[in-house]
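With one protein chain withheld, the remaining protein chains of the complex are depicted in position.
Take a look at chain A:
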């Protein structure tokens, strides 16, 4: 999707729109950014790539004015750029779309777009003149059909993200930064977003695109810049570098195996579900899970994949015609299912998966206290010993087992959440987007752990929006479409196109 040869050479030769020179930032003893350099050009898309903890977020916050850099300079359009606050950055022409949406759900779309910059009439809103501007901005992000007065919270996640882009445009942004914008988007919406990024580029706006997904980066960006451990380790045009080279820049070593596989055999059926229904999803779904099987679930966001897992875990009350585990009836409460060996990894580490304010030990022991206690009394010593053991085993980077979860990086948090399932000694692992927002290295470790579980005869259901990992890791893949598990085949019989086609197919219900 790179621009024409002439445009390319012209813009590369010109002065960068945003230039970051030798920016450093430290938090106490931790050096978050160490003399980082970055150059974004007008009319080009720069992909900012790096593992979690590489310093992308800190750089983003420095650009947005949320952090002050300790040293180094930034230039915007040739002028010194020193934002004092996020609002200041916005006024100077930097528009940021954060990974987590920052819209006020109860306000109208119009109010959200104009938030922080209304009040031109002595504290009164000038709705009339605003309305045209809002309409124009919505038009540019392909949301021209929406009423500016609609409630923002009623829109889908994808639409809300585009509203954020519109907000950036409304403040005359010269540069738009998108922080992992596709991590919660279904494939179709990703394409729409890419189209809009393309439009922005053609309008001469500089785009900085932060992502983990190299396929996406290839599709949407012109240039790349890689951060590792707070250092700039490489930058240039994407046409000049291979994926493997980018990965070795990110990881700092050659990752020979992105999808490590562990040989395992599929045994007898153990979890059998028929006619599983809950409100509003899933709808009349059948599912069979075998010993040693890794079952992948593909589908669009909103197709009911999480809901299916949550029903199986007992978190959503559901009805079913048949629900047996190893031939026995499945009880209904979460606690009882857990005791039978059903364990679930939540998609949302922050608000559900882990208690962010508690220690690693406490999180690992949560719901597993039975193992360390007799007559309701907890043996703190064996609890601590086990926690240290798990930290070692799944290689959590933490300075002690008493460290608060919130201080760990996303990947390390996910390892703790995974270790809790292992500590539970679950037999059936319900994994909802287990690799979401974590770095390449940790992803590979999680794939390996899934493989090892299957080799031990345990069963895994693996929900993911990232098709390459499903195809590589799973034995069978089922596709969910509008609340139903529509088709299940062996992984070898699927490819990305057929999975996508099944996910978007119009079912006749």
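By our rule, contacts are C-beta pairs under 8 Å (C-beta built on N, C-alpha and C of every residue); 3 or more make two chains touch, one makes a residue touch a chain; residues count from 1.
As a working rule, contacts and distances are computed from a predicted model.
Not shown: a single chain whose UniProt protein name, out of "Probable septum site-determining protein MinC", "Ribose transport system permease protein RbsC", "Protease" or "Hydrogenase nickel incorporation protein HypB", is "Ribose transport system permease protein RbsC".
Within the whole complex, the absent chain has one touching residue among A:199, A:215, A:265 or A:452, and that is A:452. Checked against the hidden chain, the listed residues A:115, A:157 or A:422 yield one contact partner: A:422. In the complete complex, the hidden chain is touched by one of A:258, A:378 or A:472, namely A:378. Touching the omitted chain from chain A are residues 66-68, 313, 315, 333-335, 337-339, 344, 346, 351-358, 362-363, 365-371, 373, 376-378, 380, 384-386, 388-390, 392-393, 400-401, 420, 422-423, 425, 449, 452-453, 456.
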